Each structure stands twice: as C-alpha cells, then as structure tokens.
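The complex appears here minus one protein chain, its other protein chains still in place.
Up next is chain A:
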Amino acid sequence: MTDQRSQAEIVRQSLKRRYRKERRFRAYGILAIAIALSALVVLFVDIIGKGYTGFTKTTITMEVELDGEMMYLDDATDKKQIKMADFVEPLLQALIKQVPGATEENRDAVRDLLNPYASNELRDMLEQNPEWLGTTQTLTVLAHTDVDVYVKHAGDDAYSIKLSDRQQRWVDQLVEKEVVQTSFNDVFFSSGDSRDPSRAGILGAIVGSLLTMLVTLVLSFPIGVAAAIYLEEFAPQNKLTDFIEVNINNLAAVPSIIFGLLGLAVFINLFGMPRSVPVVGGLVLTLMTLPTIIISSRAAIKSVPPSIREAAEGIGASKMQVVLHHVLPLAMPGMLTGSIIGMAQALGETAPLLLIGMVAFIVDVPDGFFDSATVLPVQVFLWAGSPELAFIERASAAIMVLLAFLVSMNALAIWLRKRLERRW
C-alpha cells in the first residue's frame, strides 16, 4: 500500500515536469509561427505600402479645341496627313488656358506637364473619330511622369520632385480645379513595358507569363506523370532504375540558373531557336519543373493503398487497367497538387529566363509562342533595377499582381485536392 502511494507521488512529480516541458514546447511553436507571420506581415505591408500608388494614374482633363489650321490637318481620314500633323499644339494651348499666369513665353514649362505620349493619344482618338476635327472636345490625357510623381509623393523624401517651383504651383492649382486628377491605372493593365513609367504596364509580362506557363504545363505534366507511372509501376527494380531515381532527386536540387545555361546552350545555340521567346522559356522551365512533378506524382502513386491494386488484379484487370482505372484516379489529386505547386514555382522563376534573353526590353504585347516576350518576375526585376523612382511603385504593383497569381494557383491546388480526394 505504502509502496503504491510513493509510486503515485513519483508519477505526480514527474507529471509536473512533463507538463512544464509541454508548455515550453508549445511556447516555442507559437513563437516560431509568430516570427513567420510577422515576417509575412512586414513583407506585405512594405510591398502594398510602396506599391498601391502604382495602381493609380494621373491625368489631365480639359477642353481641347481641335483646330485644323493649328494642327496642319484638314482631313482626319488621310493617313499621310495624320502622320505629319501637329497634335501637341492643341493640347498645349488648352493647358495654357487652364494654367493661371501661364503665357506663350513659358509654353515649354507648361508642355512639360503633358505626357510626351499625350499627342499620340490625341492622334489615335482623332483617327477613330475624324468628325471631331474643327470641334471642341473634353479630353482626358496622361500627365507627365514628373507630375504623376509630384501629385502622389509630394511630401515623400524618397522621391525627388523634378518639377520647378513654378510648375509645382501650377500643378497644385490644377489639382484644385480638378483638371489634374488621379484615377485607376488602366494603362498598367493594358500595355507593355515602356521607357516612360506612366506609360508602362504589365500586360506584356502577363501574356508572356501565360504563354510560357502554357508551354511548361503542356510539356511537363504529361512527361512528369508518364515518367512517374513508368518508374512506379512498370520499371524493373534494378541498378539502372535506382540510378535514375537518384538523378531525378538531384535534379530537383539543381540551382535554376543552371537550367538557364542549359537552355541557352542547347535550345538556342544548338537548335537555333530564337531568343527571348516563350517557347524556349517554357522548355527551360519544363526541365526545372519536371523533377518536382515526377517526385510528387510518384509519392501520390505510392500512397494508393495496395489493397485497391490487389482487388483489381484479383478480378483479372491487366496492369494497364489497374493503372488507368484505379491507381491514376486515386493518385490524381496528389499529382495535380504537385504539378500546380511546380507551376507556381516556375511562374515565380527569374534566373533561368535571364540567360535565355527574356530580360530584354520588350514594348509590344507578345502575340504568339515565338514572339519576343518577358515574364512577370523578370519585369519586376527590370523595374526594380531602374534608376527612375516612378518605376519602383510599378515594380511593387507588379509584385502584387504576381503574388495574386501565386496565391490563386495555390488556392486552386488546395481546392482541387479537397475536391478530388476520395476516402477509403
């Protein structure tokens, strides 16, 4: 009896110690998660804080008199005349009217408030509406990047304001008169890259990314899944198979820039494929993604319970039928999840694409797999390295778009897994 009591006492004492240990362990866990979460919060706050202004643009809205004489244009349908005509003058005259205290003498200072591409916008508008010639229209054109920076970041030391004091006063007045306004930056989503930050957009990069991803998906998913099925189901277990397995695992750990070098040496130099095109980018990213897809697909196939396999074999299903009817459907959620995560990795990949020339300055939105293109992360890389500060907020905005793509891809992976998962 006494023995039992003392034993209970010992257990009770050790219990205290055990609970303390448990509490301590839990605290470590919470601390680790808190660190990870706060790092994430800092990252997001920084990017969003820097980048949200990238989603707004500064425009000038004013009444423009489209005087044919002033523009050297008497027929807006005539292509030749349109090429020669002066579209700056009507905008400039309209703006001078809006700026109090501005005269013909300081027309250069006023013109610097207009975006250099504003005249092109006017030309396009006139080409579409030739009947506007000779009338007065209320038009909205882009402001100069310097104006854009001044309006958004007037008090911010990080940004250097390039406008003179007089120009700054003008802009303040124009803002008050609501001639200069900020609105949602549709240009950012509807155009390619540009030397002028207020004209630069990510559509080219998005389309480039989509084309590249399409090539990657179409190549890497079937090849990866087929390789996984063969290795898991059909390959004989011998030294060669082991060797292949080790090498696939090694490939997964190879730095991605090596794949870029390989792409440059093989696809571009050996096969003579063009530089900077989504096809080559997709091929390189396929090489990079394949190991991930193969490894995750093999894991998915391995996790199919052997009892299901036996059941099918016991009825007389052939090897192929067992694989197609039972193993593949059950392994599909895992394969898809692995592939989507691999694709998300590829979407965020920059290094190998730099080497195959997808880092070029490309203004046009690509219209095919063999058209020069860049991709989102490379666009971020390009803008982040630009000396012009107005590009930094675009880079941050582009990062947000990239993150949105990545988050939605990972969410899709989780949703697919939940959706297709079957219990047995």
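To be clear about the criterion, a contact is a pair of C-beta atoms (placed from the backbone, for glycine too) under 8 Å apart; a residue touches a chain by one contact, two chains touch by 3 or more; residues count from 1.
Throughout what follows, contacts and distances are computed from a predicted model.
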Out of "Monosaccharide-transporting ATPase", "Phosphate ABC transporter ATP-binding protein", "Acyl carrier protein" or "Aminomethyltransferase", what name does the UniProt record list for the absent chain? "Phosphate ABC transporter ATP-binding protein"
Would you mind spotting which of A:G101, A:G155, A:G272 or A:G316 touches the chain that isn't drawn? A:G316
Option from A:A154, A:L203, A:I244 or A:I308 whose C-beta touches the chain left out: A:I308
Quick one: which of A:V180, A:L330 or A:V380 touches the chain that's been left out? A:L330
Contact with the hidden chain only, please: which chain A residues? 236-237, 305, 307-318, 321, 325-326, 330, 422-424
